[in-house]
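Note that one protein chain is taken out, while the other chains of the complex remain in position.
Moving on to subunit A:
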Amino acid sequence: MDSYDTSESTPRHSASSRLKDYFIGATPLQKRLESVRKLTSFIPTPPRRKIPQCSQLQEDNDPQKVAFLLHKQWTLYSLTPLYKFSYTNLKEYSRLLSAFIAAEKQKGLAVEVGEDFNIKVTFSTLLGMKGTQRDSEAFLVQILSKSQLPYENREHKVLWTGWFCCIFGDSLLETVSEDFTCVPLFLANGAETNTAIVGTWFQKTFDCYFSPLAINAFNLSWMAAMWTACKMDQYMAATEFLWSVPCSPQSLDISYAIHPEDAKALWDSVHKTPGEVTQEEVDLFMDCLYSHFHRHFKIHLSATRLVRVSTSVASAHTDGKIKILCHKYLIGVLAYLTELAIFQID
């Protein structure tokens, strides 16, 4: 069991080893409490993260099937585990959700389940979108507009897309009991009203909670470093940063674009441990950019707030918006976002 493994590496006088004696055969809630205690009682160590690589499971992923996920702007939310969600009932869920949306759109009128409106909802699973075998299967919800004329066989127009996934969500999976499905990361593209309606339905049906996932400057600089570290055969876009300067009456924005190969060269000169990214390397990478900028413009970028990072792999905005540009590192990007989502839930 994981809790026994970690006790070997902790210092002798650790308080948590005493706790372990009490928690043999712990329920998920007790395991959760213990993991929170572990986080607060240990000396904070600088985090190390793996550079996104092509994972084994991703090899099975068909690029065509997930192509629609790329080059779209997604708004991020973190989602608590879903209660009694079943992958076999997807058809049922799509009917219920269609009815709910129809009802919301025509408030006050009675709606029968099964009645046809010009909105159709589909639930489908996304195969291959997981980090380990333990991760819950990702699934997709789409709101399509039905063609009014029944004899025309044209493609339904997609009005709204949302998908739920869990990539390397082990820390959350361990602490949750059987009835719950963990898909902590939710990505939505489309009208805000539709996102709100779908969110309300999920919250009512599965007793979960959505909250918008904001990405702070600290995490954005980690993303910049990790994505610059990714090996790319061909760079599609320049590496761009956007900072917001807090000043009155209106804030200024500073935008800094670098040629992607220069950014990669800078990263390679900073990078020491192969395959891993450390806090020091991220800080050094960003400090090089700051000092270069300072030398030319005498502005301390470190006193401003990093708001947007854009690389050939993906681009992210602090409001929780992300656009993934590269299929190869899709799982890697999602893994980091899942980590942020899980952190927000905890």
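Methods note: a residue touches a chain if its C-beta (ideal position, glycine included) is under 8 Å from a C-beta of that chain, and two chains touch if they have at least 3 such contacts; residues count from 1.
FYI, contacts and distances are computed from a predicted model.
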Undisplayed chain, where the name is taken from the UniProt record, one of "Rab proteins geranylgeranyltransferase component A", "Myotubularin phosphatase domain-containing protein", "Centromere protein M" or "Proteasome subunit alpha type": "Centromere protein M"
Residue among A:A196, A:M236 or A:A303 that touches the chain left out of view: A:A303
Contact residue for the chain not shown (choose from A:L126, A:A214 or A:I345): A:A214
Subunit A, residues in touch with the chain not shown (by the definition above): 11, 13-15, 41, 43-44, 46, 214, 216-218, 221, 279, 286, 290, 300, 302-306, 318
